[in-house]
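Only a single protein chain was left out; the remaining protein chains are all shown in position.
Letters A, B and C mark the chains in the order given here, with residues in each chain numbered from 1 onward.
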């Protein structure tokens, strides 16, 4: 079993660190929130007093942070991890950030002989707790192989997408597609409802036909079609509109950088931005279902 | 076993009639094309010399026609089926047309005491030949139940979407969603490719994540990712851009009629229209993959 | 001076009839609203008790009605104008309806030897009161010429767009374009504001450059940039979101009928539909400015 440092104990990071402990690993954690730290302590983690301390004397350092700037500073600031990490420690960043930043941080560590992989996750808070996350990794095959046991303790599927940064690219490609599935499914259901169809029946028909997709089949946006999904719980919990909006921004950034045409991805980005701006940012992203509601006549 | 009349022996109708014979039914067919008729004869159908003759002395009359106007005239013209159909014959229209026309024709027959269901299909030419079509039915429960054996001989799944016309509504909802899945999947794959990812690996990752959908999983638009799909065969065969464009027009017509908002469906409709107008109308609809290709730098 | 019958005394029709009187014409009016009738009486119109009576013994009958179905029934119902109109009376329909309905009504009258032109207006309630409306006419050149004096009494510009129905086509082309100008202008201004620019300065710069357009130059959607426009009056008055939404529906109907590709027109249609559905239907259409507001960070 390994010694693991963990930085960033939010809604995702907290349960992930706890699952590492359950998996038999020795975990030392750091976060700015006292509450998060004491919760982690209860879960069996040992508390340390700084990010650098968390990264000392460990086989792996796992970071789960909100955005590019946090990852940059935690690793590369004058008092950043780069000043303390040993060549024997593998750095695993599970944050969802731009591929550019992932490559930039990874290259800086590489120069010091420190291995780094980007390993953003898919599966949300539910997956983090249930230990069913998917890890999408970018980096050298050897480093990804080395990380496998640790990642396995926090999730189910582990993919190697390619070079450093490829994990981030694959993650935002997936989430851009996810947003398209969600809006498209919402439109199809609303169109059917507007013509008097029962959304349960219509969902069943399309799920058995070429309309089948993850949002229709397991995360239906129409209230009452499925139990235990946010749409049947007032669109509470799940994956927030604001977070989807952030990921779609990363996708558009990647599209701009590469010259890729993404007419649909650009539209969903703008729909989710407007939906957030109209006051729905803290709802699950399936609430976009209400955005494509027909005009009441 | 039943006596079935069949009108419209195109790429879809031909194999469907042949499967009815295989299913042990007695089938009399009519079409304007000599070639289609002789092919049907070889398949074991008996040839008759007019639409009305095909609809005489049968338990079921099945129609598989290109568009609204053909269905209207075949059933309701002065020399249309309505003039010869017996109350004991169930009329099954498998064409993809507007719900309005389906209701209009059905109501006219109803007035004469003749039962009618709309039963558009999903699954394409491949499904028609392989007898794996999905039938999406609209009409009275009794009539749909009565049609079951006959439909079973031509396909796999049979759904009852609701009232008369509901089959057409569900079909276009599904195909509108399908177009969204296809364009969204194409964008996600092109974005990944533009950033150096292997489309096979990216497809595998998204298919195991929340990006999973029919077009990604079984009908991948990127050449070389899957065998036996149109994208790996020069986008030949499959479901033509022009047919998708027609269905998306029906979807927009339904959206206008109901006040439903379909920002994504409206965009895919316009993308497929432009793609057709640019000379790709006879390609499989997955060729839209080439439409969202990045600008070569 | 001419004898004119006028049917439909709404926000537009009322002032138009009043201006006919000011222009020296003898005007007999009918409407279902008592209030509208007494207002017209004060303006100098004579009141009659039915639509058919309004159309009797007149040189011109002008109709200004909400939608297709009203125009159809007022002209073609069993007790419609068609039963009383004399060959010497020119029928002028100023309603904004589909070109199909205009042609249908016009053709029915033509059969009876009655001349008809479609003459939808541009300029809104303000233009109706100020007598500065633009009339966009479809029909035979002779009939349009004959209508000129009467139309001149209600507006400023009179255009002959082409055959019967062409007035309606030109009107919805213009309004589809107008919606695109409005949303595009709103986006450009919001983008500038988000980067710290003064909307007045930015408006002045773009109005003097290639961004110049009607909505930016004379109907600015940003509050405070111009006086006497709806945006500086809480988006009250002007051209309602719901009416724009209706015209955009007519435009999409025309696009579907003709196979025209309108990616932008389809998008504005959906944006205005959603904006209405979100509770802004009774605001001026420039309120879409608030719809493209940046996410407050």
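As a convention for this text, a residue touches a chain if its C-beta (ideal position, glycine included) is under 8 Å from a C-beta of that chain, and two chains touch if they have at least 3 such contacts.
Source: prediction; values computed, not measured.
Q: Using the touch definition up top, pick the residue from C:63, C:213 or C:231 that touches the left-out chain.
A: Spelled out, the listed residue whose C-beta touches the missing chain is C:213.
Q: Touching the hidden chain in the complete assembly: which of C:202, C:222 or C:240 does that?
A: The one listed residue touching the chain not shown is C:202.
Q: Can you work out which residue in A:103, A:269 or A:293 touches the chain that's missing from view?
A: Answering carefully, the residue with contact to the hidden chain is A:269.
Q: Which of these touches the unseen chain: C:136, C:153 or C:229?
A: Residue touching the absent chain, from the options given: C:136.
Q: Considering the entire assembly, which residues of chain B contact the chain that has been omitted?
A: 245, 267, 273-274, 276-278, 281, 291-296
Q: Touching the hidden chain in the full complex, which residues of chain A are there? Just list them.
A: 249, 252-253, 256, 259, 261-263, 266-267, 269-271, 273-274, 277
Q: List the residues of chain C that touch the chain left out of this view.
A: 99, 122-123, 134, 136, 157, 159-163, 165-166, 169-170, 172-178, 180-181, 183-185, 187-192, 194-198, 201-202, 204-206, 208-216, 219, 251, 254-255, 258-265, 267-268, 271, 291-295, 297
What we mean here is this: only the chains that are shown with their structure count from here on.
Q: Where chain A and chain B touch, do the two copies share over half of their residue numbers, giving same, or under half, giving different?
A: same
Q: As a quick test, compute the distance in whole Å between the mean CA positions of chain A and chain B.
A: 38
Q: Would you mind pulling out the distance in Å between where the CA atoms of chain A average out and where those of chain C do?
A: Once rounded, the distance between the two centres reads 50 Å.
Q: Quick check on chain C: which residues sit in contact with 2+ other chains?
A: 267, 273-274, 277
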